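Excluded from the complex is one protein chain; the other protein chains are retained at their positions.
Our next item is chain A:
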Amino acid sequence: MAQIPNLDNAPLNLTSLREQSQKELLNILKNIRGKKCLVIDPKLGSSLSSIIQTSLLKEHGVELRHLSADPLQTDCIKVVFLVRSQLDLMKFICSNVHDDVSKGLQREYFVYFVPRRTVVCEKILEEENVYNLMTIGEYPLYIVPLDEDVLSFELDLAYKESQVDGDTSSLWHIAKAIHKLEFSFGVIPNVRAKGKGSVRVADILNRMQAEEPVNSPDMVVPEINTLILLDREVDMVTPMLSQLTYEGLLDECLHVNNGSVELDASIMGLQQEGKKIKVPLNSSDKLFKEIRDLNFEVVVQTQSVSELKDFVKKLNSLPEMTRHINLAQHLSTFTSKPAFLGQLDMEHTIVEAQSYDICFEYIEELIHKQEPLVNVLRLLILFSITSSGLPKKQFDYLRRELLHSYGFEHMATLNNLEKAGLLRKQESKSNWLTIKRALQLVVEDTDTANPNDIAYVFSGYAPLSIRLVQHAVRSGWRPIEEILKLLPGPHSETRRGRFSSSPSYDTLQASANIDKVADGRRSLVLVVFIGGITFAEISALRFLSAQEGMAYDLIVGTTKIVSGHSLAETFVERLG
């Protein structure tokens, strides 16, 4: 498992949050006496790797297994399933138990649901006649701190589930997670939401506060001053673009998973042929902390520049230096490919939205060449959103070409994308140009080395989502209401708790002085992305937070860290 990030410098006391989660898990294990086999669903397993060390689990007499359809191999009498409350996982549990029963194995089963038990999962266990064999419990893990300023709710399917299936369980989960934070850090007085899901989360959060109030003493200033909720749906353009920050590019090319990448040992200069190693990527690595948010161009340049070497000397961290030189060199092999440059070119052309035919033909050609489906879908989604859908004839044509090239099973994929509004028939004129202009999304002459705008993360495109955050922090929704109306979903702005009586129009800036926490720390804005955030966007937020005249620290909450690839992937149905 990957290295657990150091959270000591976090603007919130996230260490205690994580320790609480560790303790809860260990208590569960302690209460089941003796040796036991802990069967974890793989995705949860990788989330837990940011919470607790495997060795600590083993100290508690635990044999670790991953949940799968295959029969369970263990000598333990006690079997503890630790699973997210996902319907499809129940099938695995049932087949494991049925398999034991058919072999005449008598075991004691415990099922711990994360974060809570649900009627629907228990119903399935009941229908499969295994419910009576198990002791059911819950492990209330709602939040996983991924770094000093990034919290994940670990809901990787949230976007697809709510957009395609209409299953909004994730919204409740998010509200619950925020409410849990409020129990530790006080009721968040300002809430600004944009998007259907976000407004709903704000609403559920208020309900939770009414049902189970956080009693914060009157005189204590809440640690989090403002909550900004944003639906991914509001900005699906940004994640579809290739990220150009160092960390973002690592994710695009090597897929960062819960704070680490897995790659061949040889790339890292180790002499172990064919062996894979995990490289942790979080701010505990001082050098990484400095360069993760830089545009990759700058990273490549600075690596040869003595300035950085001095810096490294100061940090006395040569191993880190070598590590990142190796990583960056490996990345360069991707970025120097003509296909990559062509792709970037095309992305910018689509965002500019001036040359419809060129874009259309480019995508058509990708399909004809049978480039990887997800790459095609990314561009196609980008294209469809910026042009507010495709004319019926071309829509049908491209869909047909897709089915012919990749197989008819992708009818379901297309259907998913259509339900989510990501690929659709044109019904109205696109307002992308208006939005782009009003929010100054395309910035000419971006100096990636000495950026003065968030646009540096995409070498000239300022992520729409972060522009909205920028406005929300600076002045609230009011001044940009006209533009917000052009984006999907409603928006809301509320003041809560004992602040609810004070007028809601006063801006953050105006109240900044009062809100400053006494001990000199800056007060906080929690930015929550419902449906996922990309590393590039996080970098942009960090850039904002570091700006002069910014009175707040920003901290990110997200259903999951995503990339265009992982987002598009969730819509792909694999039937064949």
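Quick notes on this one:
Just so we're on the same page, contacts are C-beta pairs under 8 Å (C-beta built on N, C-alpha and C of every residue); 3 or more make two chains touch, one makes a residue touch a chain; residues count from 1.
FYI, contacts and distances are computed from a predicted model.
Look at the chain that isn't drawn here: its UniProt entry, checked against "Protein VACUOLELESS1", "Phosphatidylinositol-glycan biosynthesis class F protein", "Protein YIPF" or "Cytochrome c oxidase subunit 4", names it "Protein VACUOLELESS1".
If you put the hidden chain back, the residue from A:30, A:404 or A:478 that touches it is A:404.
Although one chain is not drawn, the whole complex shows that of A:120, A:270, A:486 or A:546 it is A:120 that touches it.
Of the options A:368, A:437 or A:485, the residue whose C-beta touches the omitted chain is A:368. Touch with the chain omitted from the figure is made, among A:167, A:493 or A:569, by A:167.
Interface note for the absent chain: among A:358, A:546 or A:575, the touching residue is A:575.
Taking the whole complex into account, chain A touches the unshown chain at residues 87-88, 91, 116, 118-120, 123-124, 127, 161, 165-169, 171-172, 175, 200, 203-204, 207, 210-213, 336, 338, 341, 364-365, 367-370, 396, 399-401, 403-409, 411-412, 415, 575-576.
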